[in-house]
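Notes follow once the structure below has been shown.
Removed: one protein chain of the complex. Kept in place: all other protein chains.
When the chains are written out, they are named A, B and C in that same order, and each has its own residue count from 1.
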């Protein structure tokens, strides 16, 4: 297997390059009898698609998904479920000049060395375009988790050096309204305005900037996660780190927790008002203990580097090892993080759905 | 599969609890004809074993490994290679009082809920004791990688709020000498002294403290990693996050990189003196681009929370949901990070060995 | 994973039902730089497609494949390779009467019980239509194996009680000419004529008949197969048994070998004329010893039951457990074996390609 497959029981295989005919996914292990709401799937894809605002790439794709199999009379059959998303706006000519040149901090060089061949148009398989297939599959996972009452909410908590304050304790649906009301998808309106202004400035400079996404998974039952190697946070980490441009993952107290003392960090158990379930007074554990969910909110953060395609000329080398110059032209995406919110939620849904099934197997 | 297996081609399955008879591992996919140096394996285990210094747990285990299969006349046969490490110093009576109580921030509650049964002695399978099996397997992976010239070096770069400076550019063997000359395994002697003093103070307080481990993988060939889901850094991240007490993983520029601009962050290619291989002037990419190694040093950092066993009494609940008190007694490990260096290196070796084989398959 | 994925390194996931929009496959692990000859793939599909002769089903499908990803300038890129085959001639009305009835010896009952829902049109996912996706993927595997010089040849060696004689020792290309010159795909012309006449009689009776396919894999290198569980013949067996209507698999001396003595059955080694490679005087081992290929022809046989759709009325039960009658109408395929030759070869190619890569990993 060469890396295009994810998950044990809720398993997906994706395909598709930036400038190929289409991208798509097969879900092998979608439970049967789930209402497959194509409008919902399309809505999730719309949150990721390019051309959605002035602060993202201007490539125009409708990312229209269609179902090819695995659904009958609106419900999943339990057999292989395939979704297809045609590519529409490939401007392959934009990339002719890339044919023999390695763009800095892109995957051009590594793909060329690994495979001995690369589809250079738009980055080929290394392009973030493939994440549309993940979002489609994640939408199906979300439909499954809806039945279970699990909620997943992510938002842009940092863009560059601008950080949003910690979110108030609130229904995730309320946070979702705020998030979707601004084009940077931050759940704090004031911070969102700052971020948009900053990113627009970066865009005018032809530059790019990174950011962080914070995510909450709520109402996860106790018992998900498979120690010792498939701990829930380890699978979440792998899922997030597999997203283009991600350079870091932390959950619960994260990196800051490494500076704390045990006497400060321990989450004290108490019985929730009215009896079960047990909960904790603090949540430095981020909802996961010993790699298994404990019922508290699962919280984690994902760090994105600034993407490598900048509208400046850069010095580089070509395939023959000679000095070359890469022109600053083509598709410019000043900050991918607003669009990545949908991908983070999709990957979280895929991991939780997978672990739901794995735990169900042993009941 | 319930989480006790790791890797695709260089695959391991581990077993063993804190107070069971033994811990061990089967390697399914060790290449044939590798010199299996049992002394080397034992040396790696010695770096992880308990009772090694005043600033770690005082449990006395020799962690003596023996080979049960898969080796003939000193070389791996390519068949299943099994290693066994008997437990010696289980003080099960220490844990009788834990039988019905959930220790805060431990896995007691989650294991009880997930499985409906738990071996409470010493934390059972949730105990970090299982990591001895990982270190044994990682040692075999290191023996394989030695043939390839790959070097792996980790050290304690932070303990609590004490941070070591960035390491000088130097041969890893030189850094190793410094690291092994102090009981906290920091490759900067001055910082090491600070750390030891701080941790000893924490130990006297009956408390615990966290820290960070930084790791360098050098001489990794170009081309390891399997996009899109099994990117090299994603597999490294999952590997590290599966280690007890880990709450964060970042590689290259990490979380700090999310605050940078693309014009600052891009690593410019240049041809190394004398021709191939291509290298980069900076290394914010941490040696991995598009999820595939590019030949530069792979750099990453792992954040450890302070472990939960503190020598203070704590309020908690028992299995029936009633208030209870957990006594502050038993094995005290003020800081696990010095011993975790061997585990981080072992997991890195397992990931690199696995990806080496995966890339070799397609040549 | 719910059974739609096959293979470790040359891995495929398929999707598609009899009456859905399309069927297709993603290959995750196709080596890079293989010439992907779409005409060759189409040629393989043509050997499996319905409506090809008077002795098969009359459903008309062109089974036209298109490549959606993973190929650039005619060569595989090493990234996910997707093939799509639209369905054209679904006559769903033919199956309305099946909605609540369980056809004898079909998968209707078991799918209904397993999933709680089933796409009854044309058998849904249980229909042999999904094998078109396998043949497409197997064709890509064949293109890879062509580079290695491996040849795969299958033919119909039995239809009902009519058996072809053992094939003469001959170039497989010569046998292929004979096989493709008759509509039952038997490599002995005289037997083919008998078979065609018998099957045509069965067709007129509205009945079905089974048969056997024999297969030879030639020029397989020594060393393919992964004891103890993924022995080469075990993986071939699983592959063949997964094909619709298959009830038996044997290799080498097969079931007959169980009646022999060791002194008769042992294959004596001798050095081939002119030096290496070692070969055997007899080949009761079927080219595989200890689960690993030894360089001799790999030989195996696959037994197909008569398919269950007969043009007679049959007594059965409906979903409520009441007696019902199934009408003898719809698509009639008197003998699936001539079309299954392409599927057997495809599955063999997938297994050999997978094991080729697995062995290459450890070189």
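Simple rule for what comes next: a contact is a pair of C-beta atoms (placed from the backbone, for glycine too) under 8 Å apart; a residue touches a chain by one contact, two chains touch by 3 or more.
What you see is a predicted model; the values in this text were computed from it and never measured.
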One chain isn't shown here. Among B:78, B:206, B:277 or B:321, which residue touches it? B:78
Per the touch rule stated above, chain A touches the missing chain via residues 8-9, 29, 31-32, 78-79, 227, 357-358, 360-363
Touching the absent chain: which residues on chain B qualify? 1-5, 7-9, 11, 13-17, 20-24, 26, 28-30, 32-33, 66-70, 72, 75-82, 84, 114-119, 124-125
Identify the residues of chain C touching the omitted chain, counting contacts across the whole complex. 1-6, 8, 14, 102, 104-107, 109-111, 113-114, 125-126, 130, 158, 160-161, 202, 207-212, 222-223, 225-231, 233-235, 237-239, 241-242, 247-255, 257-271, 275-276, 278, 280, 284-286, 288-294, 303-310, 312, 314-317, 321, 358-359, 362
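As a convention for this text, only the chains that are shown with their structure count from here on.
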Most contact pairs found between chains A-B
By Cα-centroid distance to the whole-protein Cα centroid, the innermost chain is A
Taking shared residue numbers divided by all residue numbers at the interface, is the value for chain A and chain C over half (same) or under half (different)? same
Measure off the straight-line distance from the CA centroid of chain B to the CA centroid of chain C, and report it in whole Å. 46
Can you work out the whole-Å distance between the CA centroids of chain A and chain B? 26
Suppose each chain is reduced to the average of its Cα coordinates; what separation in Å results between chain A and chain C? 39
Indicate the residues of chain C shared as contacts by at least two other chains. 8-9, 29, 32, 78-79
